[in-house]
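I'd like to ask you about the structure that follows.
Omission of a single protein chain aside, the complex is shown with its protein chains in their original locations.
Moving on to subunit A:
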């Protein structure tokens, strides 16, 4: 597996004399999609983010020899599982970062627990990671589908758009996203006026969009992901749906998707994110440094990898150990105050609790630059955004 070590970065060799010192060796493995549909929102950017965390933490002077390696799991759980096992068994990896797509994340979470290491997941959205398939060594950092449903579904309904129509991808992920959002819309006093299921993947949304338009709904909720969401938004823009007074709500979308669509097409779209580069001075400063190294603005997944790595390194420094249980316990016992996510903490089940934000995509007139895409609508406090731990199905967190 030596070849997977991508430009192995040893920070510790700077400035330290070559004399014997009891440094803790830490190897971080960034395992994500580097060639497929999620390569833009995770990919190499996550590796850059992890390295920035190592530099900013100043690991070298704190007695940590940190190395960051990476590999492409190609969104296939068997490849992810193979790499994860090999990293833990042979390459001395202590923590795996990122891991987008829920099937690969669940596979890696399992292996991580067996190996007693740490998984800090930023890219995957499945609530299963801290639900029925939770593991004591899984830290789920950035977002999950429940938080996105809560943010978009709840905040939009409370803001006055009561009638919802759902455009749902016809497979398990779409169904659960639709179900979660419907529940929240109804709890917030909204009404479901209809829903339609489209095949996965779909390219032609015209008949579904016409149904949505005819339903008289205030909001069209897009319970799908990736290419389906992008296609639906493009076609909705051609149908003039947002101009005619209905709004679109994307339930799973990233800034890279919005950037690809452009403000012209995506204007008026509402979506929930954990992080936006233009949120405050600290996120702007960090994002500028990130852009300098990587060439584009960071996504919330990149930001999650950075913050997760920071908190992990703090734990290793404090405990002097890379043992999965020990580090996980420290990470859960100590709150963090992070430049990117604000104040937050890791709950017992591994769910990271931080604020989520509802954004609306700017119109081309409002947008002043290529990446100036969002305006802030509201903040959803972390305690409300994520599912409560009770009743989540996570056995170890709910016992005693």
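Assume contacts are C-beta pairs under 8 Å (C-beta built on N, C-alpha and C of every residue); 3 or more make two chains touch, one makes a residue touch a chain; residues count from 1.
The rule we apply is simple: contacts and distances are computed from a predicted model.
Candidate names were "Putative spermidine/putrescine transport system permease protein", "Multicomponent K+:H+ antiporter subunit C", "Amino acid/amide ABC transporter membrane protein 2 (HAAT family)" or "Heterodisulfide reductase subunit A", and the UniProt protein name of the unshown chain is "Amino acid/amide ABC transporter membrane protein 2 (HAAT family)". Only one of A:79, A:159, A:202 or A:318 touches the absent chain when the whole complex is considered: A:79.
Of the options A:107, A:184 or A:328, the residue whose C-beta touches the omitted chain is A:107. In the full complex, subunit A touches the hidden chain at residues 1, 3-6, 34-35, 39, 43-44, 70-74, 76-79, 81-83, 85-86, 89-90, 101-103, 106-107, 110, 126, 128, 133, 170-173, 200.
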